[in-house]
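Everything below concerns the one structure shown next.
Of the protein chains in this complex, all but one are displayed in their positions.
The block that comes next holds chain A.
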Amino acid sequence: MDSGSAIVMPGERITSIEEVAKEKRVILGPGLRRLDDTVVASKAGPLRHKEPNTFWIDNYQRRYVPARGDLVLGIIKGKAGDLYRVDIGSADIASIPYLAFEAATKKNRPDLNPGDIIYARVLNASADIEPELVCVNSNGKRGKLGLLADGFFFKCTLNLGRLLLRENCPALAALTRELAYEIAIGVNGRIWVKANSLRETMALSNAILTLEQAGYTEIDKICDSLSDVLQA
């Protein structure tokens, strides 16, 4: 997945991408900017590349920048007319209309109170307007979205969230070997976990937080010792 992980700095011109762009289309992810025909980094971190033509910078960050289509964890902050205000860790507070829940009507509002945690999809993300969330898919079905009851909620870096959400991430599989659990990971660096007992839930959250500083390469090693963390 990550063939090249050279560290780049903001303002640095990245000629390797320009070379690729001469032949085919290139997708520039977060942290990369195009100035006419040159590509410049706008964040500091390892440059990631996914075949065939996607590039982005995996910088260390705790502040979430909303992007359309992201799945995030939000905390209900309050009601405002026909919207709920939701904190998703972005600069601006997000909103979710109460009709954006499964089987919700004007009469039948979803029962959400300040402090509740929801798992939602970012529908609209623009620098000029507040982000808008939804808790249903295009068919009006809930799917995996919605209210997260019970469990334990904690914040982490955006990198940790992304680390866990990679396909075939060994960490979640390693934890599954130890105990049964349910998890919701938002790309906004928020995680909600639930296991059979409070003790197990806490152990799980501690185990996940030990991965905070792990790189892609050393994660396998850490996963082997995760069971020790869980026992402690």
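Note that in this section a contact is a pair of C-beta atoms (placed from the backbone, for glycine too) under 8 Å apart; a residue touches a chain by one contact, two chains touch by 3 or more; residues count from 1.
Rule of thumb we're sticking to: contacts and distances are computed from a predicted model.
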Undisplayed chain, where the name is taken from the UniProt record, one of "AP complex subunit beta", "LANO_0F01024g1_1", "Blast:M-phase phosphoprotein 6" or "FA core complex associated protein 100": "Blast:M-phase phosphoprotein 6"
Of A:V26, A:C156 or A:A203, the residue in touch with the unshown chain: A:V26
Options A:L164, A:A207 or A:L226, residue touching the unrepresented chain: A:L164
Contact with the hidden chain (one of A:V8, A:A41 or A:L71): A:L71
Missing-partner contacts on chain A, residue numbers: 1, 21-22, 24-30, 34, 39, 48, 50, 54, 56, 58, 65, 67-71, 119, 125, 143-145, 158, 161-162, 164-167, 172, 175-176, 179-187, 194-196
